[in-house]
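For this depiction, one protein chain was excluded, whereas all remaining protein chains were kept in their positions.
When the chains are written out, they are named A, B and C in that same order, and each has its own residue count from 1.
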Amino acid sequence: MNVRNDREEDRMTMTHSTTAERPRLADLFSLSGATGPLIGLVLLCIFLSFATDSFFTMRNLLNVLDQITVLGIMAVGMTLVILIGGIDLAVGSVLALAMMVMGYVANVAGFPLGLAIIVALACAAASGAVSGLLITLFNVPAFISTLAMMSIARGLANMITDGQQIVGFPAWFSMLAFIRHWGFLTTTVAVMLIVFALGWFFLRYTSAGRSLYAIGGNPEVARLAGINVSLMTVGVYVVSSLLAGLGGVVLAMRLDSVQPTAGFTYELDTIAAVVIGGTSLSGGQGGIVGTIIGVLIIGVLRNGLNLLGVSPFTQAVVIGVVIALAVAAEAFKKR
Amino acid sequence: MNVRNDREEDRMTMTHSTTAERPRLADLFSLSGATGPLIGLVLLCIFLSFATDSFFTMRNLLNVLDQITVLGIMAVGMTLVILIGGIDLAVGSVLALAMMVMGYVANVAGFPLGLAIIVALACAAASGAVSGLLITLFNVPAFISTLAMMSIARGLANMITDGQQIVGFPAWFSMLAFIRHWGFLTTTVAVMLIVFALGWFFLRYTSAGRSLYAIGGNPEVARLAGINVSLMTVGVYVVSSLLAGLGGVVLAMRLDSVQPTAGFTYELDTIAAVVIGGTSLSGGQGGIVGTIIGVLIIGVLRNGLNLLGVSPFTQAVVIGVVIALAVAAEAFKKR
Amino acid sequence: MTNAAAPILSLRNIRKSYGPIEVLHGIDLDVRPGEVVALLGENGAGKSTISKIISGTTPQSSGEMTWQGKPYAPSSPREAIDAGVGMIHQELMLLPHLTIAENVFVGRYPRRAGLVDRQAMNDQARSGLERLGLNISPARRVDGLSTANQQLVEIAKALTLNARLLILDEPTAALGGEETQKLFEQIARLKADGVGIIYISHRLEEIRKVADRIVVMRDGSKVEEFDSADIPVRQIVEAMVGRQLERMFPALPTPSDEPVLEVRNLTSARGDFEDINFTVRRGEILGIAGLVGAGRTELVRAIAGADPIASGTVLLKGRDITPKSPRDAIRNGIVLVPEDRKLQGLVLDHTIAENIGYANLTKVSTGGIVTTGKVNAFADNNIHRFGVKGRGPQKANELSGGNQQKVVIAKWLAREPSVVVLDEPTRGIDVGARSSIYDIIVGLAQEGVAVIVVSSDLEEVLGVSNRIMVMAAGRQSGILDHADANDVSVMELATA
Partner (left out) sequence: EEVKRLGLAVTNLQADYFNQIKIGVEEYAKELGIEVITVDAKNDGATQVSQVQDLLTQDIDALIYLPAGAAAATVPARLAKAQGIPVVNVDRNAEGEPGDTFIATDNAASAYEVCNHIIGLAGGEGKMIMIHGQKGTTPEVERTKGCMKAIDENPGVELVAQQWSNQWSQAEGLDISQNLLQANPDVNLIFGQADGLAMGAMQGVKVSGVEQRVYIGGFDGDTTALPVLAEGGYDATATQQVRGIGRLAVDSAIKLAAGEELPAEQLLPGFLTTPENAQQYVEEHP
């Protein structure tokens, strides 16, 4: 969690010559920091293709895509947050809040579902704004302000229906998660891919995106450079929460129901995906391509372990080991 | 999560004159960073004394002490970790692992309980060593290495008995958590108080303790000053895990049983207590006295909300709001 | 040889490579007890690298060292310190949240009965500070100390080490004349005790006062060794840069009458300065001089919107634009090259191209869209324009200090501002580069920019300013024209 430590320092010292003259293509996808994990992902896929009959089938790979949609969408927002050196622990709860608001507005208050989705996303964005303002105006550390928001949003999500789930959405809604257009692309997966593309474009090609790197690198330098650090910070938490809300809507499509317990501990998965993908928790370093790899590692791992019929207890151990290896490999490569 | 941000910078600029010549007593308890939370705690207690009949009774206050033992013990270890700019997400799982090891060695393998406790603590310490070595030797960020350890330790804890709990400890064991010596002090509370005292003394009066502040402030500076940063880092994670193990033993006394699901999400409570107490997540700032205040805030809040009969869903909201306020108050005070 | 004693430290054929690039090409060096060896050279010559090898901070790639007659290969700073080698680093290395005393004794706290003895720590730190003429409580936290005082704390740290060999890497970069004098007294005392000293500085006029021998480096090689410090500066400079240097300061620009920046009754919200009034005209260079702690940095930061203002106004071409944020100031064409490049100027682990880009996001984008190609081209252009020895994709922390400073300047000037404020622009910069920075400053003025230069280097303010405003204890004590300004008149006002 520290900006500069001696190990990092050493690493930086030693890599300049290799990173200095990167080939163009790798540069485009800015894999720096994620080649280790990428290798890990490839090895994992190769292993699973041999170990199970079903892993390397079109159908299963599409399943994996379905299963990572929520994580993938949220991880894009978390990437922005972590890039500026922040953290957002509230995403899992905000997801649940957005789901419940949507369910309530549509099925209890009886408004059209489209409107309900907009209201839900607005609530999600508002929670992000609150976290962001706590951080910028009141100097509350991001960890604490989003931890508080995590508790608050979960409480509110529960209060809406006194802890009950809501079912009974129109048929088309759930179908968005299941009908495969052109035989392969569900709407939910398409939404995730669009979010990936927007996130990637934003970070790479917009000046706002670039300034996030500056803020994460050194907020004082960024401020003196004329970047509106407070505004960008609030904006980033709003986007992260908005995407968590969108994750909630997508999850509602997948489950065809909404429940206040949804998204419990998702924040850890999301942060893990981002960090496995090479984005540094101290800010200023990383990107969306790495995050996608991180999301895929988690998705493939869970899917594969289930296909292999591994017991949940052993799964926990294996997941821990693989995560540590993927990140250690990256660090080792850098030596 | 970032060492230096403009707000912090501003704060520092403005406080130097006040902190320059602090009175001796405040200095001794190094409250800096925790006066806001301390005021919050006092207000909370005053409010609860008026709002409920039972809060300000000896019996209830002793209950609160009982209830915070596990959190308090773990929070001391977490304080050290956060002081060096690290984080330990594994404490909750390590607690469970230690519990299960203890239960297995004593009640399944049939060794004396005392020996079982030693083995359990050794296992806990070993998991800390693994996290620490991943961090120092393999450059894995603390967040990831302890996240991996969190998953691994939980899996192992479950595997020991295939998810079952173990009961049937000798009667004296559980009594340690409930018999009040001299009418007020249970052994478990005494253990917590000793851990508090040791932690406070270590950080204040030993050169190893002081060097943790240097490492957290800037590991490179610490290294150049001749401090063995890697060794200290590993040591800190070992201590944190060891104390999590001790927390597990104490929890086993309180529950008179051990179960592999114990301690789930305790890492968040523990980190929250430390940060509420004014220890900065970027390292180098904070201390045990603040942590004790943080632990008490969480303990009193939970106890008070139960006494007030607040519904569990509303409790979540209130807890979030109070945490944000306590920390924002500190930041405001600093202006 | 002026000193016949056996060397305490010898370096033989020391080489150092970062990746494929060799930055030290076989250095030999001897230091004897009780002598001061000045290590001179341009930015990037390898002075800090040698120091870091000696102090166990980084290992050499090849070559041997001998310490007091025995082979010496420290694998960590700890080993070097234990052997008796102390170093203060070029970049300040203080822990802001800890007290001065703790910073002085970090890693070697005085102990009693195994426990940290705070009383002894504070007492010893206080006496260390007093030897440098610094009278502040050692129990005070380091954050909030001025750069100069931080530098003094750093020196106190080195002086209390009781080292046999002390390496001082640009110890005076942030110091004023008085503090420097105090330091020299301490150096004399150490010499008398037989301590060997390696002294690195870009302030060549100091060298004559403090050094016994001079070693000159260029591009990673030792190019010349003088057995006495009594060498004309010109000769040293030529050895350093490998060519003749005609002049230091270019001819001053001729300002127009049109006022660009007006500061009226400006008072700091934090009490660092009060009631400041001045005008800078188009094409004029205004120097700001003063003793350390006079409030110069705070004043210019406020003008650039970086610090809050209690009252007063800043006018640009007659319009009130009193800035509320750096963003505000920049929008109006006022830019600040800050004092501390490490904390305020650069994101050290990002590339040079990125660093230049951050301050020029509007320039490298069209309709908010930025491309890496554009950022790189823009950066290359400015790297070239300002003579930075480095490439766009290199990380800022791989550059020598002087070249980092040039990157900071380049990053700001690329915006083509109408007012440029430079706070200690040549801190840590070699003579050659310094004169090219003066050329840049004068060039700016000639293009019609209003320039403010804050400097603790008297020769510099005198050489480069049309007028000099002098500050003392947060107040402006006078404004001198170039013709009336000299060491004496400025110092009189500074101590007024």
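To be clear about the criterion, a contact is a pair of C-beta atoms (placed from the backbone, for glycine too) under 8 Å apart; a residue touches a chain by one contact, two chains touch by 3 or more.
Here the structure is a predicted model, which is why all the values come from computation and not from measurement.
Among the displayed chains, contact with the absent chain in the complete complex occurs for A, B.
Interface note for the absent chain: among A:42, A:167 or A:231, the touching residue is A:167.
Against the chain not shown here, subunit B presents residues 54, 57, 59-60, 63, 66-67, 70, 158, 161-165, 167-168, 174, 178, 251, 254-257, 259-264, 302-303, 306-307, 309, 311-313, 315. If you put the missing chain back, the residues of subunit A touching it would be 52-54, 57, 59-60, 63, 66-67, 158, 162-168, 174, 177-178, 251, 254-257, 259-262, 264, 302-303, 306-307, 309, 311-313.
To be clear about the criterion, only the chains that are shown with their structure count from here on.
With centres taken as mean Cα positions, subunit C sits 43 Å from subunit B. Per-chain Cα centroids separate subunit A from subunit B by 28 Å. For subunit A, residues that reach two or more other chains under the stated contact definition are 4, 8, 218, 220, 223. Touching of two or more other chains is recorded for residues 343 of subunit C.
Contacts from subunit C toward subunit A in the complex involve residues 18-21, 58, 304, 306, 325-327, 329-331, 336, 338, 343-350, 354, 357-359, 361-362, 364-365, 368-372, 375, 391, 393-395, 397-398, 411. Interface residues of subunit C, counted against subunit B in their complex, comprise 55, 57, 76-78, 81-82, 87, 89, 93-98, 102, 106-109, 111, 114-116, 137, 139-141, 143-145, 270, 343.
Within the complex formed with subunit C, the subunit B residues making contact are 4, 12-17, 19-22, 204-207, 209-211, 213-214, 217-218, 220-228, 280, 284-285.
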